[in-house]
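For this view, one protein chain was removed and the others were kept in their places.
Lettered A, B and C in written order, each chain numbered from 1.
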Amino acid sequence: MSAPGFLYVAIASVWLASAAQAARTDVTIGMQLEPPNLDPTGGAAAAIDEIVYANVFEGLTRFGPDGSVLPGLALEWSPKDGGKYYVFALRDNVTFHDGSAFTAEDVVFTLDRARSEDSTNAQKALFENIERVDIIDPTTVEIHLAEPSGVLPFNLAWGDAVMVDEASVDTLATAPVGTGPFRFERWVQGDRVELVRNDDYWGEAVALEKASFRFISEPTAAFSAMMAGDIDAFPNFPAPENIPQFEADPRFSAVVGSTEGETILAMNNAKAPLDDIRVRRAIAHAIDRAAIIDGAMFGFGTPIGTHFAPHHPDYVDLVEASGFDQDAAKALLDEAGVTDLTLSLKLPPPSYARRGGEIIAAQLREIGINTEIENLEWAQWLEQVFKGKDFDLTIVSHTEPLDIGIYARPDYYFQYDDADFQAMMESLATETDAAARSALLVDAQNKIAEDQVNAYLFQLAKTGVAAVGLQGLWENSPTQANDLTGVFWQD
Amino acid sequence: MRRTAAAIGVFLVALLVVMALLSLVWTPYDVTRLAIPDKLQTPGAAHWLGTDHFGRDILSMLMVGARTSISVALIAVGIGLGAGVPLGLLAASGAGGWIDEAVMRFNDLVFAFPALVIAILITAVYGPGAVNAMIAIGIFNVPVFARLTRGAALALWPREFVLAARVAGKGSLRISVEHILPNLSNLLIVQSTIQFSLGILAEAGLSYVGLGAQPPIPSWGRMLAESQTLITLSPHVAIFPGLAIVVSVLGLNLLGDTLRDKLDPRLTHER
Amino acid sequence: MSASVQGCRVDTPLLRVDSLSLSIGEDAILQTLSFQLHAGDTLGIVGESGSGKSMTALAIMQLLPVGAELQGSIAFCGEELVDLDEARMQHIRGADIGMVFQEPMTALNPVHTIAAQVAESIRLHRGLTRDESFTEARATLDRVGLSDIAGDRYPHELSGGQRQRVVIAIAIACRPRLLIADEPTTALDVTTQAGILALLDELQRETGMAMILVSHDLAVVAKTVDKLLVMRDGTILDSGDTEDIFSATASAYTRTLLDASTWSPPSVSRRADHNTVLLQVDGLVAGYPSGRRRLFAPRQIKNAVDNVSFAVHAGENLGLVGESGSGKSTLARCLLGLMPIEAGMVSLNGRTLSLPKRVQSRSQQEWGRAVRRDIQIVFQDPYGSFNPRHRVERLVAEPLHLLDEPMTRSQRRQRVSALLERVGIEPADALGRYVHEFSGGQRQRIALARALIVQPSLIILDEAVSALDVSVRAQVLALLAELAADEGLAYLFVSHDLSVVRNVTDRVLVMRGGCVVESGLTDEVLSQPRSAYTRSLVDAIPTLPVLT
Partner (left out) sequence: MIFALKRLVALAVTLMVASVLVFFVVEVVPGDPAAYMLGLNAAPDTVSALRSELGLDRTGFARWFEWISGMLVGDFGVSYTYRTEISTMVLDRVVVSLPLAIYALLLAVVIAFPAGVLAASHRRGVGDTAVMGFTQIGVAIPNFWFAMLLVLVFAIHWRWFPSGGFPGWSGGAFDALKALTLPAIALALPQAAILARVLRSSLLDTLGQDYIRTARAKGLSPRATLWKHALRNAMIPVLTIVGLQFSFLLAGAIIIENVFYLPGLGRLIFQAISSRDLVVVESVVMLLVFAVVVVTFVVDLAYAWIDPRLRR
């Protein structure tokens, strides 16, 4: 136990002894979706990371609350040979929850496993560039890349790159074993996951002794659970319309921040008439972003004009380029010679999509485009839209950080196939110079806005609520996580 | 009290039907037009029942939603009658035979399945929508009517007027149509009313979980689902669709009871 | 503890009913009824349905339906029962006044044992322990002639007569001073009826209780009671000693009742042609499938008709007599092809009507129409034998389905009208109406018209007059006789009622347990029965004293 951690605990216990009513050391966090399993290296569900990231599992690097890449299990790292390989210095006092020590061998195992042929890692692409991992000594590894890259530390901060132990790898799905400040206690399927403090944690001891993640899918139930005090915090509260009520209630504070979620009206670029840029532009001009943000999100969300997070330093505001202009939209449709257009609009479950979809349908009707709304479950959406590409329009929020690269994949569901853009992304992958990278990112944003690949709606806001007194929750969502390391109760 | 109940029932059902029919030609506002700046207005002169989270007029939505509820429930009853009554007549005319046995086992089988789960499965296979909701609800009406028809028909077959028809040389199909069916009509009308009101409830339930009519077609269940989070903020948005369901089902049940009192021959001797 | 009415003074009548009126809603059921009864008296109340006789009984018990309004006075041992406190009345019911009802099949609670039902009454009024009350119940059951029936049996395990004895046991368990028996034998077979009447008579003599016997049948009460009330439309037409009533002093209505009961049809000159066999039945076996003994054992067939052979000659009236369960109705159904037969054969006019299923290639439905139209039926229940949804014209015309030649609408109407007229129904008025608008007697006439429309040579009358009041019955029987004479019809007269059969048939078959036990000319069989069973049937017929 490190000194500051000890001190904190000591102070806390003194305070515990003196105060009649002690500060609480447990917390119940509400989540909308239950994860299918708890192995972040074997599934894509955001809900997995929202429980285990930084709490149970740690990677070599990690994201900070502002999205910056911070040291994790690696004390420090440095790119060598122009980014051809990296040297990572590991912490030496780290043990897994099962007692075994964390060493360079675990790094090799973890990264080899993620890259292997039968790997079920959902973000396999993050590791594609890794050629080999060399052990220099028990606390030093070298990661050699196929192509020089500046984004390795960023890639290794993802939840899919957390360090696992070979001994426990088969049971990660149901009994995760990591190096984090909390150890897994139990999972009452359908109800909650419980974590308890890891007293052997290498870093600063956390204030909480116990943390429960409760799964409440119904927004109403979430609201009543908060109101009834059954839940201490709901970091991603599913019903933005209730936020003002929480704000008005002295028992709660609302935490509104940003996420990495670019919410877009995705269009099937390979399907007529949406292969015609004029039709896509017409649709973009028909959309009144303000009405959507107001109507679907009750005012929460920032309009975007391209697929990029507004809080990113390289963001370009291109909202005006596809501003709300029904006349322009109609003119573009005439120009394209499109009449009597009926498009399918397939909507996944989140309320931004369902509500946004109804508003967009009404807005498109104004310029003479009819839509057939079909509400889908996620599984159906994945099957029909994402995999089958059987759709005209859909609304979805892309929540991976810095994911503009998806526009370089011609087989990606909206099927944007542009050689120039693909070239841009290729050079970005190998570019290590910061300024040059920024310039490339700006070009890329402009390019997909000009081509109007999709209609860019708004950046999803993180609308969280917490009981007054609960401190240290992340305000923004640079990655999907509920990092509880800094969370504590204050009177 | 009985009279009052009958009057209330007739009035409520008439109200429901008039609202639905009127919505075909006129609603106070267009329900497909969103007016987000007008959202969540409380009931007043402009909007008698207020507006929802998209600024749509709730009264207009309820009127059009009545149409959805009625058509789904009506067709579901139709499916039940259309398939169940012939099955029941067939089973009864060959009572004890293999057809009868097969029909009864089929009934047992359908009854053994949890209805809502199967409805969800159906919509998972064929996609959500009003038509699939009708089918999902309708399927579970089939054994209800089949069983009712069989039971009542079995009681009629040994009756002397049926024997008289057999003495007159009529075949079982002809007897089923000429003699059995007309004498079941009251029973079927009463049961249809009950299934109709259950259909409205079921449609609301399915829409509530998102498996009923899809937007922009308004449906009461979905209105309830969408307004749930607003119930503390703007209670009227959640209360009116709920009341619409309660009032319609109440009306239909009262009407059903009245019809039963008037039509069901088993009860006539009692009063 | 006994709550019975204490020492009723000798000069006080046990029951005194004084200007009793009863109305339910708008309907006046009873009008200023007055009569009285002394301890040990037996009183018969006789009337046709709707006369108010049962309501009178229920009024004494204070068990009238909800909404009934009672005026006047009913004094039991001087205590006024009208508007008596319900708690007090409960002490009188069962303890001082016992009651026996018409329908023994439903008068007992199916889920309690018979001993428990008798014991309940005893425990309620005599304050005995459970065990004592069961002992006492056993004794009561013995007294009503059920000594060989275990007390832990349930009602459905008993026959109708046995059940009625249980009901009587309940009624007399607390030794009431008055027993009211409301049509206690109407639902029973004649032989059983005789036993129950004898039991009531015996109990009355033994205990000296007073008894009111309510019946629609003068003959039933005549032998048992000392005094008689004849009721009609809620009023008393005649009252007095039984013998006086049967003498010439009675009212015109009572006389018609008497006449009807003893009515014999004008003896039609029989043209029965004993050389022409109309219907021939040979070795007929038929039955209902009963449950399997074991799970996979073949179904057992319970033979309801077992090897029956007989013939009906042209223009003959053949009686088929038997108690319920004798197989007579099953036989009738087999003759009509409504039931498959297991063995034997049936032929009509020399053409085969029915063969066992395994011999016949197709089901009985496939009979030739020409054969079928020769045999028709009139059922017992004038209410159930018509489709309530069809109008009279359609109902009567239904058997025309059997004719091969198509008929125009007007031809059909003409034919229906002619027949309605023939059976005494005004066609212009009747054609467009539904059957529920007609009385029981009228309906049987319509049923007869329906049977006649295809000009059959044989009509089966399945208890066709049993459900009718005596006066109506007489009219229908007269019509039947007339039709037989005019159309040369043969009748197969299926009945449980020997007195009717005696009067209208030429020959009679007596059935019991699916077999014919005796057959022969009606007069001979009934006057000199050869089998013991027929004798018991004949002896059980309630008879009226011969009028002077």
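One rule holds in what follows: a residue touches a chain if its C-beta (ideal position, glycine included) is under 8 Å from a C-beta of that chain, and two chains touch if they have at least 3 such contacts.
The model shown is predicted, which means the values in this text are computed figures rather than measured ones.
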Inset, instruction - Just list which of the chains on display the missing one touches. - result: A, B, C
Legend entry - Residue, one of A:S78, A:N93, A:S217 or A:Q471, that touches the chain absent here: A:S217
Legend entry - From C:R93, C:H390 or C:R422, residue that would touch the chain that is not displayed: C:R93
Legend entry - Footprint left on chain C by the chain that the document does not show: 61, 63, 66, 86-87, 90-95, 98-99, 101, 103, 106-112, 117, 120-121, 124-125, 154, 156, 167, 170-171, 291-292, 294-295
Legend entry - Interface with the undisplayed chain - residues on chain B: 1-2, 5, 105, 108-109, 111-117, 120-121, 124-125, 197, 201, 204-205, 208-209, 221, 224, 228, 231-232, 238, 242, 245-250, 253-254, 270
Legend entry - Where the missing chain touches chain A, by residue: 34, 36-37, 43-45, 117-125, 173-174, 188-192, 214-218, 220-221, 224-225, 227-230, 377-380, 382-384, 386-387, 398, 400, 406
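As a working rule, only the chains that are shown with their structure count from here on.
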Inset, instruction - Calculate how many whole Å lie between the centre of chain A and the centre of chain C, each centre taken as the average of the chain's C-alpha atoms. - result: 87
Inset, instruction - Determine the centre-to-centre distance between chain B and chain C, using the mean Cα coordinates as centres, and give it in whole Å. - result: 46
Inset, instruction - Would you mind writing out the residues of chain C in touch with chain B in their complex? - result: 289, 333, 336-338, 365, 367, 369, 372-373, 375-377, 379-381, 384-390, 398-402, 447, 450
Legend entry - Parts of chain B lying in touch with chain C, wherever the complex brings them together: 96, 159-161, 163-172, 178-179, 182-183, 185, 265
Legend entry - chain A contact footprint on chain B (complex, rising order): 32-34, 36-37, 39, 53-55, 124, 127-129, 210, 214-216, 226, 228-233
